[in-house]
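Shown here: the complex without one of its protein chains, the others still in place.
Up next, chain A:
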Amino acid sequence: MDPETSTTPEMNFSILGSAAPVLAPRVGKLAIPGRQAISTPHFVPLTTRGAVSHIAHDVVRKETAINSLFIGLEDFIEKKHPAPLYKTPVAPGESPLRRFICAPDDMPMILAPRRFPSIPCPPTNTETSVAILTSVGFRQLTAHQYVEAIQKLQPDIAIGLADIVTAKPPGTRRREKMVDRTHAFTRDALEQLYGSSVAEGKTSKAAYFAPVLPLENAQQLLYLEDLENEFREHLSGLALYESTSLSFIPENIGHLPRLLLSEPVTPHEILREVSLGADLMTIPLIGACSDAGIALDFVFPAPASTQERGEPQPLGIDLWPSKHAKDTSPFKKGCECYACRHHHRAYLNHLLAAKEMTAWVLLQLHNHHIMDQFFAGIRDSIQQGTFDEDVYAFNRAYDSELPSQSGEGPRFVFLSLPSYLCPSNKGTIRLRGHYIAPRQGTNHPKRMQKVYGRLDDLSEKFNESQSSVATPDTDAEGLERHGFAEKV
């Protein structure tokens, strides 16, 4: 892993080949001063509270090719403002965020108001703020606070604030409001960060990615016009919430990098989004597969050996089933990730059954590696001019969906939530951190109800005791087979 560090004075995005084709895949390079350059199309690794889930910082550095971090400001907001993050002592010009989350100096950091995927908040957004979910409950993040965060925290890229309605499809009026508010958020932020009123030398160095709303072209025309004209000089990129938006990006901002905040659930969907011209993408699928015990297993372009099999191959391997118990082959043959170089399926199968955290560490390392390779293959294919054929062949060579999950996810459940906040009404949720989907429909919980900050010691201790006080989950014959004891 030999990252190339950019030395240009400000963020620079260069598209290889034809200038800015519309609705076509493209290869580019995003260079941020002092940071690793990112070849696009690429994915942006997601973080929880500033850390890549399950992968400790030293392992990120030594054993992954992770070259950017997507960070949600809401993960850092506490009851009192300013939160501790802002008080991080730094050298002049250094980012407190970088120091706080212990990110390497050359790691590009992308700051968004909310983490991704974000959980719908029952409180609604307002004219001046958006609703967020913090570890101390629902809060409002004002546009002003967010601009201040960009100024103080100095991310490399800042995703602009947008009025997004997540709970249900917005009506006509609400859609108008979304546009008006987002328009205003963008105008104000650009003015405050880079405008003429900002003292010389004080303009923000963060590259601003303006949101494009998940609405039809016609509904946000005025806003898009301003993006391509009035706001143009301060824009460094665009943040899109759905791939449809790629079809109506105004021509003279077509050369800006496009970060697509979508949730593709298969590699086929990723390819589709790339084919429409996405440059950077968020892929929660990686973490979801790791949590589910699934090791991704696909290559782009599909190798001839895979295509020749005659039937679609699985996109991943579910490592829960006991058929892997004695299998000392790597997750994926020939894979060069840390997990495949050092471990085998039998170990992963054991770790999953034993509910050991190391299982998710190894799966994350593998799945991030597979996705790295996948995107490298995509870039090559586009440059070779064979992307369309390769996609066609890939779609035929592999199953259309990932294998379904047969085991449980991580046992790292920290919060016991009231049942009304849980999608399944089971009283707890499986996601780490504190993200839960509020129940749809009426009967919403009271706003700002205090359900967080009450880390459930008991459930954690219980989990702990389960690991150290394992009780056999097999019968007498099983124990005998395991050489554990004999029946008498």
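Please note the rule applied: a residue touches a chain if its C-beta (ideal position, glycine included) is under 8 Å from a C-beta of that chain, and two chains touch if they have at least 3 such contacts; residues count from 1.
One rule holds in what follows: contacts and distances are computed from a predicted model.
You can't see one chain of this complex, but its UniProt record names it "Queuine tRNA-ribosyltransferase catalytic subunit 1", from the set "Ubiquinone biosynthesis monooxygenase COQ6, mitochondrial", "Ubiquitin-activating enzyme E1-like", "Queuine tRNA-ribosyltransferase catalytic subunit 1" or "Ras-related protein Rab-30". Remark: the omitted chain is touched by one listed residue; of A:T166, A:T203 or A:T358 this is A:T358. Listed for chain A, the residues touching the missing chain in the whole complex are 48-59, 62-63, 76, 78, 84-85, 87-89, 99-102, 104-105, 135, 325-326, 328, 338, 342-343, 346-347, 349-351, 353-354, 356-362, 410, 412, 414, 432-434, 455, 460, 464, 467-476, 478-488.
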